[in-house]
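I'd like to ask you about the structure that follows.
Only one protein chain is missing from this complex, and each of the others stays in its spot.
The block that comes next holds subunit A.
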Amino acid sequence: MMLKSKKIFAVLAAVAASLSLAACGGSNASDTATANSDKHANDNASCTNKVVHADAQKVTVWAWYPGFEKIVDHFNNSHSDVQVCWNNGGQGGAEYTRFQNTIKAGKGAPDIIQLEYEAMPQFIAGQQKYLVDLGKYGMNSYKADYTDGAWNSVTFGSSSSVYAVPVDAGPFVMYVNQEVFDKYQVKVPTTWAEFEQAGKDLQAKGYTGKLTNWQTDGTAVNIALFAQKGAQVYKYSASDPTKVGIDFDQQGVKDVLSYWQKLSKEGLIDTADQSSTDTMKKFGAGDYATYVQASWFMGYYVKGAYKTAADSPFKIYEAPKWDDSTPDVNQGGSAFAVTYQAKDTKAAAEVARELYGDDYAQKSGVSDGGLFPTWKKLLSSTEFINQTYPYLGDQKANEVIAPVAKGWAGDQFLPFQTYAYDAQQKSFASIVKSGTSVDSGVSKLTSTLQDYAKQQGFTVESVK
């Protein structure tokens, strides 16, 4: 018996030793993403799309944009020297996890990857950069093509480094249930003070729904609300990658949270999880008079909540403001980054820029994909401004949204944004829903996130 257990132990020890050797053999990514130039490494890659010119060099792409197959086909038909090999690597978090796994494995990542702006810092944080600096491939000369906010979101405070090619954005607007406001003859609010008053007026006149829903599971929406008050809560710069700034303990944040806490106490708003089926059901039943959200909300929710375009009572208005100095803000959006595993870095950098680089692709992205563009030229074109939206009662919504997109200055996010959002949610939900004091809530959240940052090896600095 003794002998047997000794034997087993020896086997286990041997296994452990071989594993540790294997782990040591795993290559660590270099400090900065290096350039590769293997033109044939992707020859046998399998693609979701059909490759038109089979002999041409292939560049692999992961993306989940709606209608992206049209963009890929257009690209492949108009290029004979290089072909796009596209696969859907999952949407949002699912794709980022897959990308993380390929980083751990040291192989398997695509050449080009779609990433949301808020997800990028985690891949360029610290000493290891998994995204290629496209500034080295001439991206800086295209700066003028993109809105300032989008450009700032992919450069991370650097003057020469560009970590992705901007594609879409989510200008922050207000969806207004026009039928409700018309029926009760209440003026559509333009300021947050009027917003609260509108809620009271609607209730006084017999509207049984709620003014809006403050989402307990809201993530980037709160960052946008704070930004309206000029409160920047996160700071991260690619040129100083070991430092992060985190500060919720500031007046702007407190003002915003106190405002929503007050509205909740007054019974004017709902505080339900956005992702629950009940919330969307209420939305479709006209139980919310407004919804302050990003422009993409129409594509994702309004279309889902109503069977036909004619049923939707919603129109888009400017988001309520605090005063004349309230800036235009944004919630969401994504870009194409080139990964450090790209087989031919230079080719990948070019393809990333050209995918949505011409008029056809940009128009298709807007009309087939429902993307809100970051391309200045398209944003100013009369065709785009005059575009009508059936789900908004044929409103020329871009007249309202385009100025917001142009006015947005850009946001900053943390290299551990998923964790930060989880902590944020818990804190804000307890403040707005359960009446936790704003002061203690924000100071606890700040220290929780700062502690996590330190534990992850970052130096915590001021957000200013």
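The criterion applied here is as follows: contacts are C-beta pairs under 8 Å (C-beta built on N, C-alpha and C of every residue); 3 or more make two chains touch, one makes a residue touch a chain; residues count from 1.
To be clear about the criterion, contacts and distances are computed from a predicted model.
Novice: Would you kindly match the missing chain to its UniProt protein name, picking from "HPt (Histidine-containing phosphotransfer) domain-containing protein", "Stage V sporulation protein AE (SpoVAE)", "Response regulatory domain-containing protein" or "Sugar ABC transporter, permease"?
Specialist: UniProt lists the chain left out of the view as "Sugar ABC transporter, permease".
Novice: Just one of A:91, A:275, A:386 or A:437 touches the chain that is missing; which is it?
Specialist: A:275
Novice: Thinking of the whole complex, not just what is shown, which of A:78, A:160 or A:242 touches the missing chain?
Specialist: A:242
Novice: Thinking of the whole complex, not just what is shown, which of A:108, A:126 or A:304 touches the missing chain?
Specialist: The one listed residue touching the chain not shown is A:126.
Novice: Touching the absent chain: which residues on subunit A qualify?
Specialist: 12, 15-16, 19-20, 23, 28, 93, 97, 100, 104, 122, 125-128, 216-217, 242, 273, 275-278, 281-282, 415-416, 418-419, 422, 425-426, 429, 433, 455-458
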